[in-house]
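Some notes on the structure that comes next.
With one protein chain held back, the other chains of the complex are shown just where they sit.
As written, the chain order gives the labels A and B, with residue 1 at the start of each chain.
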Amino acid sequence: MATTTAPPEKPVKVVEPGSGTGSRTTRLLGLACLVGVAVLMVFAFALTEADLVQQDVVRMIYIHVPSAIAGYTGFVITAIASVMVLWKKSMWWDIVAVAGAEIGLLFTGLMLATGVIWGRPTWNTWWEWGDVRLMTALMLFLVYVGYLAYRRVVPSADVRARRSAIIALVGVINVPIVNRSVEWWASRTLHQQSSLSDGKLEDLTLFTLAMGFVVFAMVFAWMLIHRFRIGWLELQADTVGLQAAMAERRAQMEADIDDAVAHPGVSEPIEGGSA
Amino acid sequence: MTHLGYLIAGWGIVLGAMAIYAFSLARRGRELSARVPSDRQRWMTTPERVDAGGPNR
Partner (left out) sequence: MREVWAVAGKDLRIEMRSKVVASQVLPFAVIVLVLFGLALDADRGTLRSFTPGLFWVTVLFVAILTIQRSVSIETASSAFEALRLSGTAGWKIFAGKALAVAAQLLAIEAVMLLGVVVLYRSSFEDPVLVVTAALAATMAIATAGSLYGVLAVGMGVRDTILPMLLLPILAPVLVAATRAFDDGLSTAAVNGWAWCSLLACFALLYAIVGGVAYAVVLEDA
């Protein structure tokens, strides 16, 4: 078995080829996610009361706000990882960066989708151009769409790591500028100022929202772990492919040399006339 | 329950998208892990360390 020759200080778990990126931890985490989503739905739809003003549509808050937090967390992870890529020149951090961006993009997309659906009954419009948070989220979303699109077209792994780190960081630097410009531009904002702080929410509503954060955090962690492992496997697959190609090339060269030694003159028709 | 259509749409999109993404991650993981030798599937070590300590050396 391959594991016997591995370095002794780090015992290697035997991984069956094709068994996927799961491990016992992630399977437990995945199970917890499923249970968590089910319990969250019970709380969100059965146990909590409807809002006096917004009525039942307030139940959107249990997925909208956690999506927003998860989306921004993903981009923060990408930003930190991008700094580490440029600082440590590490492929490990590059894999973290792309995992954060992809998952951040998913949750930011969900935040925008739920926000649009929520906006229609409460603000009486699908889209509000003047809303600062909405526009900032949209711009961040587009920047990271570009980030992932860019990553797909750069062939070399380390060039891709460095350059896409720059793009991610420029995107982050841009956030305050977008925020400022939309705020001045609109000088009005529909978005409810944070509902959490002013004690307006009922205790059970607050508890359910907190539960939403926990459930989304678990889902986020599950996705991040799996996406990281996929990035890791992609890097390994490229390396394996490269090594296989090099081995093939070496074998071919050795065969050519053997051939040339065994049959001198065949490969050198001009000078080999003496044979 | 008021606004049922909006709620179904919102929750449906969120849970549906998360499920689709999770399944796609699992599928990509299975495909890739079939192509990579098992000694290279150690997630937390750096590539250099795997290269140095791999059984192929």
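To be clear about the criterion, a residue touches a chain if its C-beta (ideal position, glycine included) is under 8 Å from a C-beta of that chain, and two chains touch if they have at least 3 such contacts.
It should be emphasised that the depicted structure is a prediction, and the values quoted were computed from it without experimental measurement.
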Inset, instruction - Specify the shown partners of the omitted chain in the complete complex. - result: A
Legend entry - Residue, one of A:V83, A:V116, A:V154 or A:M211, that touches the chain absent here: A:V154
Inset, instruction - For the chain that's not shown, point to the residue among A:V35, A:V76, A:I177 or A:A255 touching it. - result: A:I177
Legend entry - Touch list for subunit A against the chain that is not drawn: 86, 139, 142-143, 145-146, 149-150, 153-156, 158-159, 162-163, 166-167, 170-171, 173-174, 177-178, 180-182, 184-185
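By our rule, only the chains that are shown with their structure count from here on.
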Legend entry - Chain centre separation in whole Å, for subunit B relative to subunit A (CA means): 10
Legend entry - Contact set on subunit B toward subunit A in their complex: 1-4, 6-7, 9-11, 13-15, 17-18, 21-22, 25-26, 28-30, 32-43, 45-47, 50-51, 53-55
Inset, instruction - Note which residues of subunit A are touching subunit B in the complex, please. - result: 2-7, 10, 12-22, 30, 37, 41, 45, 50, 55-57, 59-60, 63-64, 67, 90-92, 106, 109-110, 113-114, 117-118, 120-121, 219, 222-223, 226-230, 232-237, 239-240
